[in-house]
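Got a structure for you, written out below as structure tokens; questions coming shortly.
Just one protein chain is left out here, and the rest sit where they should.
Up next is chain A:
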Amino acid sequence: MAVSALYFVIIMLSFRNIWDIYRRASYSKYNTLSGSELVPSVSLLVPAYNEELTITENVRCLMTLNYPTYEVIVINDGSSDRTLDVLIKEYELTLLPNPEVRGRLETKPVRGVYYNPQYPHLYVIDKENGGKADSLNAGINLSRYPLISSIDADSLLEKDALIRMARMYMENPEETVAIGGDVRIANGCVIENGAVKNVSLPRKMWPMFQSIEYMKAFLGGRIGWSQINGLIIVSGAFGMFRKDYVIAVGGYRGGYPGEDMNIIIKLHRYMLENKIRYRVAFCPEAVCWTQAPDTYNILSNQRKRWGRGNLKNMIENRDMVFNPKYKVMGLLTMPYNVIFEALNPYFRITGLLALLGYVMLDMTNWHVLLVFGLVNFLSGYLLSIGALLLEEIAFRRYTKLSDLVKMLLFSALKFVGYHQLGVLWRVQGHIQYLQNNNSWGTMTRQSWKDKKEAA
């Protein structure tokens, strides 16, 4: 009940802000800004590990954004496939003899930097395998611009996504340390020339569940959390950061998943400890489309990894929990994450067992189980409806009536099996953490072309 109450408060905050978001998205025109010298320059960092199937399309997408000054830095993290060869061939890159690497963040050895003067804004770093955080740090070391943006190699940005974020940054540049973008599921959409042409819901079950889940988390959750400066994560798939502060906190933490959450916690900690006014913002109108896992194995691996990352971050930063020094972060966000995210599976399991025990003692009370099951389902479903309303008010990406019916249906079906699997995967993630299992797990990609046919 307490969990639901807090969820409702957060979604109410999202509703409070949604009309402002709609207005700023509709009445801020980007055509002048996207050609203006006054917009801050951005370095896009794209870590790539075994992305040979999608990387060309993604880089093409990134090279054609509506943005005045930016560079694209792809970091080949020691891929065992042909990621680097594909890029070298596509863009006729050559090894840069004396690349200027200005940063000193520790990374695995860099084997070389590839470049072609015909594409003056594209750099490809080839380095030994060290993980996503290590790759981002290597990208930061080479980057030239004051803002950095991390983008997953399996994601496609909408053409205006970056300029929308920059507009938000320019509204308050001194206090903005990070801005998160909205991540949506691309499975089912028609992709052409590195851009989403036709938006459609996924046809497969697993991506469809994730589509609903992402909408609920990003629109229902993050808009609200950002209102009270309590965002604990900016998705690794698409976020923008002030480089000086990322450097000040020592860059990304390597060696463990959950680096996207970790960097935000570190930024909160740094700003609060040094008493600097700041905000971690969320820009839901800046959209990034990503490939969602479409098989059970890949999805379970991803979720176990998230579970591990979350637990690691909570344990590492346990001193912030209920610590008034860290304001909203210490008193609300961190406790919420520990109690309702990290420990949530155990509360659910013990609650269910207690209820089962109570019913077993007196079988005439079987309906109690039903009532509490219904409470659980209906509160969750109501939150999904809330997220769908937010989507319809401000974004309207899915235009067909049949899409709405499908979303309503899957929002309900999610509670029969998928939700419970989520709990199981999180517990398994925690077990992996205790076993010191720190593998990334399998993440296989499909080319965007195949995805179109298969989704």
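Some observations on this one:
Operating definition for what follows: contacts are C-beta pairs under 8 Å (C-beta built on N, C-alpha and C of every residue); 3 or more make two chains touch, one makes a residue touch a chain; residues count from 1.
In this section, contacts and distances are computed from a predicted model.
For the chain of the complex excluded from view, the name given in UniProt is "HEAT repeat domain-containing protein" [choices: "ABC transporter substrate-binding protein", "FtsX-like permease family protein", "ATP synthase protein I" or "HEAT repeat domain-containing protein"]. From the set A:I315, A:L353 or A:V371, the residue in touch with the chain omitted from the display is A:V371, counting the whole complex. One of A:E90, A:E128, A:E192 or A:D244 touches the chain omitted from the figure, and that residue is A:D244.
For the options A:Y256, A:F347 or A:Y381, the residue in contact with the chain missing from this view is A:Y381.
By the touch definition given at the top, chain A reaches the unshown chain through residues 1, 19-20, 22-24, 26-29, 31-33, 36-40, 96-104, 110, 112-113, 117, 140, 143-146, 170-175, 243-244, 247, 358, 368, 371-372, 374-375, 378-379, 381-382, 385-386, 388-389, 392-393, 396, 399, 401, 404, 408.
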